[in-house]
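Encoded as structure tokens, here's the structure I'll be asking about.
Every protein chain except one is present and positioned as in the full complex.
Let's turn to subunit A:
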Amino acid sequence: MSVTYLGMPPFPVAAAASTGDERLRGNLRHATRTIRDKRAGAVAELSDWSALRTAGAQIKDRTLRHLDHYLEQLEASVTAAGGTVHWAADAEEANGIVTRLVRETGEREVVKVKSMATQEIGLNEALQRAGISAYETDLAELIVQLGEDHPSHILVPAIHRNRGEIRDIFRERMGRWGRPAPQGLTDRPSDLAEAARLHLREKFLNAKVGVSGANFMVAESGTLVVVESEGNGRMCLTLPETLISVVGIEKVVPTWQDLEVFLQLLPRSSTAERMNPYTSTWSGTTDGDGPRDFHLVLLDNGRTDTLADRVGRQTLRCIRCSACLNVCPVYERAGGHAYGSPYPGPIGAILTPQLDSMETGLDASLPYASSLCGACFEVCPVAIDIPEVLVHLRERVVQGGTATVRGQRTTVKPAKGHAAERAAMRAASWTFDHPRALRAGERLASRARRLVPHRLPGPGRAWTDTRDVPQLPQESFRDWWRRSRGPSGDVPSGSANDLPSGTGTGATGEPGGSSGSGGPGRSGGPSKSGRSGGAGPQEGTR
């Protein structure tokens, strides 16, 4: 099953629509700029931020290099603490396990803490098909669920909605799911939060089954950690009799003390706070306090395939802070929905296609949803070199190669739609290997330069939609070198004025004819011999 939402178009198609949505862009601009400044302030409070970042990356790398060891240790410690561990190779298996566990309780309703892993596997939909209602309890997830919408940000899934839209959704939809919104609800954030409190309270107090993810799992102690703000997490983790946590296998860290790094990195990168309001930790079950039954479902769903790729492996360090979304110029303009999966923004552009084995057109388009500006790498608290992985995945899209797909080494074909690019690159590669052909090609291009249109036809058109075709020089470097230095390559007696011109914009000097080439003269005028010193007639280049 694909990580991406059903029927999502490739990124450029979706982004073309979303970038034209003024309200969406306004909402995103406001929210991302607010959080960017706050994050910078929260990070600046810690003088050892770069050391924490290095430690975070290295602890994750150590864990990933020995993931089998740490998962087995985790399984043993969770079991010893009274929990039950399940393993799911893919989304179907995970959904099947959770559905069975809920059925065994005899309940038809579950309360949920916001969890990226359960969104990724489409758990709510799977439970619904089994006749079980899953209530999202995070404020933003509630907004998304009531609005029958998709999340568009990792931390703030309803970031695409402003307060007025949220008020309208609450007024119209809350009554269908339970307690309706209070009369005369305003769009003040505090009133909206109060409405959510009232709406969800009866669900929490009567809940028998809770479903969560986790931010971290500690191998040595079997401890799970959930970091949150509202208290809905605490409600779901402590009030129900049964707790089921679905967690990606990459969330394990070796030791309890390792949390000192991540509990400093995550809140400041995520909500730009010194510490988030609530963090819950639990190891298995505790008599009389919290759920009697605890189930941990360890989820692969493409993570081991990502692990097998030595460049892509670093993607699994991600702690889902969403700092990369907030600084990304592409995310700010295109919005989260254009990425077509629960993982938007720069991290989504590398995570989704890897989890998905690049199987859809959307997956193949995501590595291109970036200007490679590098801001994401700079803010990443675990130093994931997102641009490096993007370029690596682009190579896989265009050239194919070997990759691991569902645990099997597979030769993947290049993605569709990149034939022209591949042909051009192959031709370029051949030409650069054949100097005579290159020279002939360069001369031909110089001479035909007036014929080159400003916009390319055919497959090149998309490229020139947003760019000018570069101007071709009148003379290639190789010809200029030959002419000015002689065939032997002697140091010339000329001055800097000898440099060929014509590559820049605006008026260009006339560097003289194609001495030594014997070819037909340029159509602009008679060829001149000797050194022109750039004093030739001005040529209108555009």
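We take it that contacts are C-beta pairs under 8 Å (C-beta built on N, C-alpha and C of every residue); 3 or more make two chains touch, one makes a residue touch a chain; residues count from 1.
The rule we apply is simple: contacts and distances are computed from a predicted model.
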{"item": "Hidden chain of the complex, named as in its UniProt record, picked from \"Formate dehydrogenase\", \"Cytochrome C\", \"LUD domain-containing protein\" or \"Intermembrane phospholipid transport system permease protein MlaE\"", "value": "\"LUD domain-containing protein\""}
{"item": "Touch criterion as defined above, residue of A:V3, A:V102, A:L139 or A:L296 at the omitted chain", "value": "A:L139"}
{"item": "Candidate in contact with the missing chain, chosen from A:A81, A:C373, A:V391 or A:L438", "value": "A:A81"}
{"item": "Residue among A:R197, A:R333, A:R449 or A:R485 touching the omitted chain", "value": "A:R197"}
{"item": "Chain not shown: contacting residue from A:E72, A:E104 or A:E125", "value": "A:E72"}
{"item": "Residues belonging to subunit A that touch the chain removed from view", "value": "27, 30-32, 34-35, 37-38, 41, 45-48, 51-52, 54-55, 58-59, 61-62, 65-72, 81, 86-89, 93, 137-140, 143, 155-159, 162-163, 166, 189-190, 192-194, 196-197, 200-201, 204-206, 218, 221, 223, 229-232, 234-235, 237-239, 249, 254, 256-257, 259-261, 263-264, 267, 271, 273-283, 286, 288-290, 298, 300, 304-305, 307-308, 310, 404, 407"}
